[in-house]
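What you see is part of a larger complex, with each chain still in position.
Letters are used for the chains, namely A, B and C, taken in the order the chains are written, and counting of residues starts over at 1 for each.
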Amino acid sequence: MIIVLKPTATQEEIDHIVQMIEGHGLRTNVSKGENQTIIGVIGDKTKLANTPIASLACVEEVLQVSKPYKLASRDFQPYDTIIEVGGVKIGGGNLAIMAGPCSVESEEQMMIIAEEVKKAGANILRGGAYKPRTSPYAFQGLGEAGLKILRQVGDRFNMPVISEVMDTQDVKKCVKYVDILQIGTRNAQNFALLREVGKTRTPVLLKRGMSQTIEEWLMSAEYIMSEGNKSVILCERGIRTFETATRNTLDILAVPVIKEKTHLPIVVDPSHAAGVWKYVIPMSLAAIVAGADGLEIEVHHDPEKAVSDGAQSLKPHKFATLMAEIKNIAPVIGTGKNL
Amino acid sequence: MIIVLKPTATQEEIDHIVQMIEGHGLRTNVSKGENQTIIGVIGDKTKLANTPIASLACVEEVLQVSKPYKLASRDFQPYDTIIEVGGVKIGGGNLAIMAGPCSVESEEQMMIIAEEVKKAGANILRGGAYKPRTSPYAFQGLGEAGLKILRQVGDRFNMPVISEVMDTQDVKKCVKYVDILQIGTRNAQNFALLREVGKTRTPVLLKRGMSQTIEEWLMSAEYIMSEGNKSVILCERGIRTFETATRNTLDILAVPVIKEKTHLPIVVDPSHAAGVWKYVIPMSLAAIVAGADGLEIEVHHDPEKAVSDGAQSLKPHKFATLMAEIKNIAPVIGTGKNL
Amino acid sequence: MIIVLKPTATQEEIDHIVQMIEGHGLRTNVSKGENQTIIGVIGDKTKLANTPIASLACVEEVLQVSKPYKLASRDFQPYDTIIEVGGVKIGGGNLAIMAGPCSVESEEQMMIIAEEVKKAGANILRGGAYKPRTSPYAFQGLGEAGLKILRQVGDRFNMPVISEVMDTQDVKKCVKYVDILQIGTRNAQNFALLREVGKTRTPVLLKRGMSQTIEEWLMSAEYIMSEGNKSVILCERGIRTFETATRNTLDILAVPVIKEKTHLPIVVDPSHAAGVWKYVIPMSLAAIVAGADGLEIEVHHDPEKAVSDGAQSLKPHKFATLMAEIKNIAPVIGTGKNL
């Protein structure tokens, strides 16, 4: 932490701050520049978490130097985390391809789609049972009945399954059915929920908040990890910007940034980023070559009749085309050894 | 709803869409322009919620005409909603001034601050017991012990109290202690929580999500209202933009937009918008003349020692200055009759 | 400037950077923390402008401490700049009320509007002759003929006039006719144009770029001032964000931030921020109480027939209402002594 003082700061004020900091058991390094004095703070800055140095009249700015996340940081663990669910590896050069419908609608629907995506090369089955809908009047998901169908169909095709949990009260129930718990973008800073899934030992896919910085996103991962659950998969799904031509703006740069800052795997959800199925294939390929550890893609055999997100769902034959292209491209950049 | 077709759409495709829509019991109005055909849909569009018209190959765009919120709309209720808590009216020309510390720290702290803000003219006491902190390692609030202190001090000074709830499992407990339940910006689309507070009859202050559009914000209000709780107070607290000179960007334009679109009262939180105490007074005055029904302001007698948000807390004498200015300005625009 | 090194930086690397910096005639302060070494740079950092320290492999981050603007900074000049045009003072507790149509359409139109706004209390007349339109097919302004009308009508009503200049080749011509040169939001970083108006001695109203940070905006002012023209008026006109309910988002917080960082006056343009006339009055009042030194407002006697921006223009009687409210509110916060 670096404290930049105003040019007008007096020696008395400087001494006051130095005493305040050293009173918390930290060391300081005072550097007088031509216009301004700067105080460097050495030691464990969490001791100052509740000391509002920035509010002192003589302080111009407080700059953070250390990263606020620890367990999620690559400084803490230099090698890639590899998460294994039901025999499928995520991270470390393996590609996780999660595919399936936005919502679980029926056993028949899930059987049709699972068969198709499995055949094309998907290795994890997705399907929503609890749906976060902008409108209270829209279809809200089948709930536990949906989870049961998802589990059955996953078992039938020998695919681990992933589904979203939205309420702390549903976590225990979801853990019984799914292999990966998904936290949606709107709950990316629902800290009660993050803590609750952190108490389980089920891997968690953590979607980035719609307007969450990369640093805040890693802090959300830290919430989960600080409760003991180290199996966190990050998911970039588009951020909110001024552009309205697409549902969201896919922050593709987040992929290499995340690979640099953390050891956790990252997957990309091109369906929610684009909001339109025809952009899903190019965005999927872009994610892979940018270094993503996998994809989460919405696939539906009959998008016109899908109860949610039909507009952004790929039909199975398009998904198969995409998988063929991924298999060609992945080796060029040395990934996808599991496909 | 208006469906804009591509210039290449065939008569067969047009007929297909018309049948699809009419099959749901709605009427259509087909208008052939020079380049494009447009289909207007007449009737209750919620019947089409699960029909992904936008994904059809011949459709260029689907434009929404009707507002997706109903109970929250001024079309539904033209006159201002006035919410009354413990004798304090919110809305309809009355100003609600909610003041107090970010976090409840101790009974002594609350007593000192409550006495000061009451004397200056605040009519509702705020204080956080459950704190949404970006870091899992930061102070997380006193929990139920904090709620008890808040209640006691509120009763002592005859002030209704407001505090944040973060988890569906805490709603029942919070309702026992507080007069207004606060939903924070990070939970603005935590639909499970919105439903849960909607089931109570305790008024809810709903902060706008950091990157929530005004329409989505009203949809969050609709979630609460659709469960039967009509007492929703909206709170603009700054949105996230590219500007980093301030913690957030106060969307002051949201105030008149909200007054036009909904009958619900709106208050402004200048403390979180600015993130720096010295901008709180001008922003508070701006909110009042823009038409806000009140303010939520962080006040602390000793910001240097506050356990959270000290940098943006006003000292009591500054708060008193602000209240004096509000009392001078409010009558000019015909508000604040209760002050 | 502060250079944060990676935890892995070697002594050799540290020495290399120190030598590099000292080779430019600057001093360093090396501080070894528990995890990381930090190098403070003391002296004139512009000497390092072309040294890409951030690109060195051992550097994690480079933090700027000094402000990059000088002439525009309040550190450079602590008292408020007051600009005087044709007897009207701008800044220092005086309110500049610039009103008039978006486009100069005809002498008759200008006469009608000027008479009305003058009567209501406006002290500067606005009118566009060169119009920056998103479409090349839209009305582009009357050009020099428009400037002549504006000048004549301004003289007739004894009002200084302001109009936009868009091309370096038009600056000399514009200077002959107008009292204030306006730089539009789309040219806020047209550095050739900034330099050119900086070479004149005509005051310049500099609109903030649509997505310009406050610091970058002050750097644009610095471009003008560095050429010798110290009479710069800043104009907040709304920034671009994700919200689409209004044309732009009025960054009202920019007003107190600007008052703190610079001695230059700031006015607010609520018409372009809102894009809808009915929000102009509340936003104007908000700007004044937030501390703005004035307003720039679009007024048209017949908005239905205006050739541009009719939707956001106030009718004269609404403008008169606004002026009456400003005269009541301004004294409360100690401004508007000239009204």
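In the analysis below, a contact is a pair of C-beta atoms (placed from the backbone, for glycine too) under 8 Å apart; a residue touches a chain by one contact, two chains touch by 3 or more.
These numbers were taken from a predicted model, which means no experiment stands behind them.
Q: Taking the 3 visible copies as a start, how many copies are in the full assembly?
A: 4
Following the convention adopted for this analysis, only the chains that are shown with their structure count from here on.
Q: Between chain A and chain B, how many degrees of rotation does a Cα superposition need? Round to steps of 5.
A: 180
Q: Taking the mean of the C-alpha atoms as each chain's centre, how many Å separate chain A from chain C?
A: Distance between chain centres: 39 Å.
Q: So what's the Cα centroid distance for chain A and chain B, whole Å?
A: 26
Q: Between chain B and chain C, tell me the centre distance in angstrom, where each centre is the average of that chain's C-alpha atoms.
A: A distance of 31 Å separates the two centres.
Q: Among the residues of chain A, pick out those that touch two or more other chains and give their numbers.
A: Correct list: 211, 240.
Q: Okay, in this complex, where on chain B does chain A touch?
A: These residues of chain B touch chain A: 46, 49-52, 54-56, 68, 132-139, 166-170, 186-187, 189-193, 195, 210-211, 216, 219, 222-223, 226-227, 240, 276-277, 303-313.
Q: Spell out the part of chain A that touches chain C in their complex, as residue ranges.
A: 2, 4, 7, 29, 31-36, 38, 40, 42-44, 61, 63, 65-66, 75, 211, 240-242, 244
Q: Okay, in this complex, where on chain B does chain C touch?
A: Chain B residues touching chain C: 211, 213-215, 239, 241-246, 249-257, 260, 273-274, 278-279, 282-283, 285-291, 325, 328-329, 332-333.
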